[in-house]
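Missing here: one protein chain of the complex. Every other protein chain is in place.
Moving on to subunit A:
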Amino acid sequence: MDIVGNVLPQVLKDEATEDKGEMARLQSFVGAIAVADLVKTTLGPKGMDKILKPTGPGQEMTHITVTNDGATILKSMYVENPAAKILIEISKTQDEEVGDGTTTVAVLAGELLREGEKLIQKRIHPQHVIAGWRIARDVALKRLRDISSENDINSQEFHDDLVKIARTTLSSKLITSDRDYFADLCVKAVLRLKGSSNLDYIQIIKLPGGTIRDSYLDDGFILKKQITIGCKRRIENAKILVANTAMDYDKIKIYGTKVKVNSMDKVAEIEAAEKEKMKHKVDKILKYQPTVFVNRQLIYNYPEQLLADSGITVIEHADFEGMERVAAATGAEILSTFDAPERSAQVLGHCDLIEEIMIGEEKMIKFSGCKKNEACTIVLRGASTHILDEVDRSIHDALCVLITTVKNKRVVWGGGNSEMQMAAACEEEAKKVQGKQAFAIEAFARALRQIPTIICDNGGYDSAELIQNFKVELQKGNQSCGLNMTDGTIGNMSELGVKECLRVKEQALMAASEAAELIMRVDDIVKCAPRKRERA
């Protein structure tokens, strides 16, 4: 019924709902804040982990995940609330774009909305709040860029920065006790890429067993496959032919072909022809004179035997990524046709030594001394698959941040320094702005300051006291001060070596404010009737 008492005809479908005005806004605030609150305890070096347990029946559903990574937590959550979905979406984008800061972005957006809700309660129109936020965001961004520093990519300082950034990223993860070790490992891996941003070339192999400390970076390249039985286990000065071709039998590709014979003899003949065709292919491969043959597809016994007889080491079933890595590392071309043996030198990859190694209990193939030394492998060891998965995610975060830093080169101080600086900039700006927008700018500053506050709280320190001291310290002009989370004091970040990548902070700030703005602008939520699912 509307206000005058007319009975309104039903406009939307059954089960569809429409919420307007305050109700709609309340719904979005509640959802977004709930999501932010959920992940906020994982923030910072003293953040806690979450156990994710899948729902539903079945064996595979019993696999649980223990993680500290915001994007992983949010991705696996099932939420109904549309505003909460937006937060999850920005966290995902953050993960794809820079790889780290996935928790920060969701928490910041949540805190902005929490402040926004208070302003709405003060009867400030959402559009004014947005106007204020926009001013604040620009000011914050400018300050963030001003406080960042840049080092030459080849200098020792830059290298040190990278190690510090990796340490900072890893400090909030499970492997925090070994972060120096892993930071060094990640930096070495990233520097091998020589500025290329293709993370594919860094392979991560997870093997349960041993301790985390036993993880190492192998400068060669490890393929998680076995050498076929009957081949040499150790090849020096290997010439590698990387192929992607059918080695079972060649399907005839001409459309509509059918084998139709009228006697057993003919069948045998055709079989022989097929065999001969395969032999022909093997012969052609042999003309390239490789010592190692790596194929993506399966190799049947017959060609395998032929190749092994010629003294060629055969590796079959390499997955596509593995192949691309082998090709990249050894400088090989991935072949599918074998009609140009004269190009042999050009297409074959080369490496000094291929050998079968044992890691833990598993046999693997190691390529060392490769022609192009871009690819490398990080072997992770750990007590359980859960730990390994989490270490993998942490290392992935660190690698992403490092690659972003290598591209962007600018760094800022960590330990909440950048957030506090941005908050200070917003507060200064708020004093100059006329009108209601100023409230929103102050709110923005408060939301930014929430990030170090939560980090303190998670560490079990007196956040109110620490943040105030922090503010004072910054006011005094101590540009590099920040939270010392080991002692619970305000320390000097340059001494502690806590640095973060500018790009990550920038992206988090922009994505969070964009998302908050998006949610703030909503005054009406229409939920369509859920699609009826046919029972299978």
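Structural remarks
Please note the rule applied: a residue touches a chain if its C-beta (ideal position, glycine included) is under 8 Å from a C-beta of that chain, and two chains touch if they have at least 3 such contacts; residues count from 1.
Keep in mind that, in the parts below, contacts and distances are computed from a predicted model.
Its UniProt record calls the unshown chain "T-complex protein 1 subunit epsilon", which is the correct pick from "Erythropoietin", "T-complex protein 1 subunit epsilon", "Transcript variant X2" or "SRPRA protein". Which of A:96, A:180 or A:428 touches the hidden chain is settled by the complete complex: it is A:96. Where subunit A meets the chain that is not shown, the touching residues are 2, 6, 8-14, 16, 18, 20, 24, 28, 80, 82-83, 85-86, 89-90, 92-93, 95-99, 125-128, 134, 197-200, 244-245, 250, 252-262, 266, 269-270, 272-274, 276-277, 324, 327, 333-337, 340, 343, 400, 403-404, 507, 510-512, 514-515, 517-519, 521-531.
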